[in-house]
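A single protein chain has been removed from this complex, and every other one stays in its place.
Here the chain labels run A, B, C, D and E in written order, and each chain numbers its own residues starting at 1.
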Amino acid sequence: MLIKVINPNTSVPMTEAIERSARAVAGEKVHAVTASMGPASIESHYDEALAAPGVLAEIGDADGYVIACFGDPGLDAAREVSDGPVVGMAEAAMRAASYLGRGFSVVTTVDRSRGRTWDLAERYGVARFCRGVHACGIRVLDLDRDPDALATITAACRKALARDESDAIVLGCAGMTHLVADLSAEIGAPVVDGVQAATLAVQSLLAMGLRTGDRGEFAAPPPKPYRGLLHGFAR
Amino acid sequence: MLIKVINPNTSVPMTEAIERSARAVAGEKVHAVTASMGPASIESHYDEALAAPGVLAEIGDADGYVIACFGDPGLDAAREVSDGPVVGMAEAAMRAASYLGRGFSVVTTVDRSRGRTWDLAERYGVARFCRGVHACGIRVLDLDRDPDALATITAACRKALARDESDAIVLGCAGMTHLVADLSAEIGAPVVDGVQAATLAVQSLLAMGLRTGDRGEFAAPPPKPYRGLLHGFAR
Amino acid sequence: MLIKVINPNTSVPMTEAIERSARAVAGEKVHAVTASMGPASIESHYDEALAAPGVLAEIGDADGYVIACFGDPGLDAAREVSDGPVVGMAEAAMRAASYLGRGFSVVTTVDRSRGRTWDLAERYGVARFCRGVHACGIRVLDLDRDPDALATITAACRKALARDESDAIVLGCAGMTHLVADLSAEIGAPVVDGVQAATLAVQSLLAMGLRTGDRGEFAAPPPKPYRGLLHGFAR
Amino acid sequence: MLIKVINPNTSVPMTEAIERSARAVAGEKVHAVTASMGPASIESHYDEALAAPGVLAEIGDADGYVIACFGDPGLDAAREVSDGPVVGMAEAAMRAASYLGRGFSVVTTVDRSRGRTWDLAERYGVARFCRGVHACGIRVLDLDRDPDALATITAACRKALARDESDAIVLGCAGMTHLVADLSAEIGAPVVDGVQAATLAVQSLLAMGLRTGDRGEFAAPPPKPYRGLLHGFAR
Amino acid sequence: MLIKVINPNTSVPMTEAIERSARAVAGEKVHAVTASMGPASIESHYDEALAAPGVLAEIGDADGYVIACFGDPGLDAAREVSDGPVVGMAEAAMRAASYLGRGFSVVTTVDRSRGRTWDLAERYGVARFCRGVHACGIRVLDLDRDPDALATITAACRKALARDESDAIVLGCAGMTHLVADLSAEIGAPVVDGVQAATLAVQSLLAMGLRTGDRGEFAAPPPKPYRGLLHGFAR
Partner (left out) sequence: MLIKVINPNTSVPMTEAIERSARAVAGEKVHAVTASMGPASIESHYDEALAAPGVLAEIGDADGYVIACFGDPGLDAAREVSDGPVVGMAEAAMRAASYLGRGFSVVTTVDRSRGRTWDLAERYGVARFCRGVHACGIRVLDLDRDPDALATITAACRKALARDESDAIVLGCAGMTHLVADLSAEIGAPVVDGVQAATLAVQSLLAMGLRTGDRGEFAAPPPKPYRGLLHGFAR
């Protein structure tokens, strides 16, 4: 059984941290890959739209897939073209957090990402559990080089818990995955990392023999010509 | 690590089937128990209200808990008094099915149970994925003695998939857990059994070190006297 | 015509206050009873789950029933086993308040009870009218022995009206029923007590000859064995 | 204590039937009046908009008011200008029916009135209980002269209960008030008449000393000139 | 092609400002009229209910209609009796603003009008985009005579944008239409005036040959007698 964890941005160090985090809960059957095309980090709708092709290019050679960016880029499309289950880290994190109390707070990177999180929360049916989405003000690629990152995010988590009267924290960026243990110890409340949550969700679906239904909307897409720069995506 | 799967009704054969099903996906760390008090099966709001004490009496000696009845009786209360995570089979089944497409159909036992399923679907935020709740017309304790049970439920699943245009089936009773493999083979669409889904959800939460938040609503309940028949429930 | 008002906790002085309050609006046909089993007060999901059996034990010998705890414990189950209408004080209070303007604020006892109120507000369809749920910080059994209770709750009501820009107050605990007249005079805005509202709702339903529909979900539950401590609940 | 039941249309026989029905549950303190201006019956948005002035002209000389048309015309405005509580028959009927099970069906007169009922159901928070709105095809003023009215409406109620799997019927027109007892006997399920429900709701609010909050939106409207045909409505 | 913009209040100077504003975006085919009956300004539910007749009296002699009051009085009724499209300024403004980002703030006149705006936002499906409704504290007829109106509203807009973290402002009163250009220049964010938005919406619908569907609810109302002051409204 091979679970492929796809980092939708093109930053290799983040992929390495993602793999370490996923393996810590699910072992050696997990393999992480870096997108071969697209943005260095995903911090806008523009970045996210242009991250989807890189995700889709990675589907096809594993038993299940994780999309390891909190915007879950390309999720529906990946489900159509994959034979195994596909889980986004945002959906898995927010659903896992829904088991932990009445509500959670999301702590993400920059202000402009908050809208997308609300979109996803609604789409996944977890908006009723999501009591707030907060930015810590650190950009994605600074998460592992800003020496104050842990302190800054700890402060943001505490503030979020207090303001939202929430029961748990959801980390709103794959680039925070290496901090989950420290944050959890610091704040004394459950902290959910979507990389781990999504990897375990795929593992669980595989254990039950479950994959995306292929009776209708998520059947394999009808083949057709693709042109220009993207002609290689024709199936 | 011990995961305790609680059968909220008092029927031992159902507990045995539940344990087999849970162990098939999560191994020997799973132990199933039968409620020591309450109804022989849960087929009404009355049965369900009176199943909660039996569930609560089982909390306390494991690392995590599954409530193995599709009404999730006593879930909020169990979270207050447990040190580890508690997952209901309805929430786990419906959340797992939400990874498998745009919508699922629930197939349950008797008509009168459908309302409760809708209540839970809404509460868990999965109503948007739940496209229909259907009864197969078999009472709970007949599920393992009616020779036509598999055929009847297969027919109900097929009808549900067609009518609801859904991507997957959720089995709406723990008494159907022994049928999940056969049903899945028969109907050619994903079939989710909540006993397995909830056991894997607890296992995943434990792997991530997560348990119910205890900062507010789900802190341990304030101790106080209990009277009459229930005086033993004082903490 | 006999309306039975059930106090789901086991505290007799609270039952007496409830009866006085209900009789003030509906006269001598009202009779209040104290639950024969369960918690001394209801301040957690655990307490509430364990209050339901005591409520259900009281159904059967009156024309209509009020459940006089703001969590409405056992409501659905009571409707199944009763021949007459059953009304919870939370539903009646919040529906009555919905006639009084665009929105109301609930003032309840302790913080941890607020979540349950939101659950009920949503279930009863009054969440759109419920603009806030606030705790006054007084525990249930202190409501009639704390000399500052009236002042504390008055302050909480005023703060709630201002913060929520609401039109009315709903008292979120049966233990506040003796304060409704004083509070109303103090704050100069409508104050709704659910004990009175529910009693009048039952009286109104009886006047119209209405009771719970028994065509489906709320038909009498199918009889079956009950075991252990709860074996006496078999019907 | 005087409760004024306002018939928003100008048909006197309907007012008489309304008064009989209201007095049957609330006695001699109820007085019904016919609107002095506007449409003979209310069967369109146009009729309803033009029924509001006639309703508003009746506010001012009673302790509480019922608006006895299922569109509740002028309700918000009446609350602003009344010193006592004002209840619409649609809100009261649908809220009363919400005590009787999981859902009700509305049976109204003509197809084109169904949209307005859904608007009100949503506004009052009862859409979750409203499982269907059905027309019987009889126009308002024919309800008391069509010899087949009872049979036709009985058939519509039975069909609605079956199709919607609902627990109760709500009559969607004040012109059906004289049929409620017969319908109830015929169909064997609870039938709610809003004239009675609203009268009892006003009576209950008065018993609790409750009226519309006047702190904000429902304070008395600021006085100002009115011109033309409506100049007499200046306050 | 004639577009008639109806000012539902009886203040001629406001009509003149409305016409200037509408013509600025849609040219000479626009003609504005003042209601011939009703309140001098619309600042309560009472005013609004009594503004509807004046609106309805204006329907019949143009190709399309705008209702130029932010409460959209008489909208549904006007659609029934008009042969051409009818658009309310609130619906057009809020829908136009929905193209400009994740959310908008409404700035209106007086506090008591905010509730009605939320009603409309929900009815039109734009509540998800409406992040706040704020009053500037200036009464309708003072908007063009208060020398500080522009400064006061500018301040209210800035505060709303900051508090709501919104992308755009919607002006919540036709009496603000003359300020839209200045406000837009002052605050540096999009400002939507519903008079212009509704006029352009009618123009667009006419360009596409679209008008209200007349198959059901919005067919011409059935004719019937009208009595008293309103007898002239019989059709």
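Assume a residue touches a chain if its C-beta (ideal position, glycine included) is under 8 Å from a C-beta of that chain, and two chains touch if they have at least 3 such contacts.
For clarity, every value in this text was computed on a predicted model and none was experimentally measured.
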_Among A:Ala77, A:Leu150 or A:Ala181, exactly one should touch the missing chain; which is it?_
A:Ala77
*From the listed residues A:Leu2, A:Ala49, A:Ala155 or A:Ala207, report the one that touches the chain absent from this view.*
A:Ala49
*Please identify, in ascending order, the residues of chain A that touch the omitted chain?*
10, 35-41, 43-50, 52-54, 56, 74, 76-77, 79-81, 111-112, 114-115, 119, 122-123, 139, 216-217, 219, 221-222, 224-235
_Across the whole complex, list the residues on chain E that are touched by the chain not included here._
25-26, 79, 85, 87, 91, 95-96, 98-102, 124-129, 161, 165-168, 184, 189-190, 192-193, 196-197, 200-201, 203-205, 207-213, 215-218
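One rule holds for everything that comes next: only the chains that are shown with their structure count from here on.
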*Working from the CA atoms, figure out how many degrees chain C turns to land on chain E, in steps of 5.*
120
*By mean C-alpha coordinates, which chain is most distant from chain A?*
D
*Average the C-alpha coordinates of each chain, average all protein C-alpha coordinates together, and give the chain whose average is closest to the overall one.*
C
*Please compute the C-alpha centroid of chain A, do the same for chain D, then give the distance between them in whole Å.*
52
_Two-or-more-chain contact residues of chain B, please, as numbers and ranges._
79, 115, 216-217
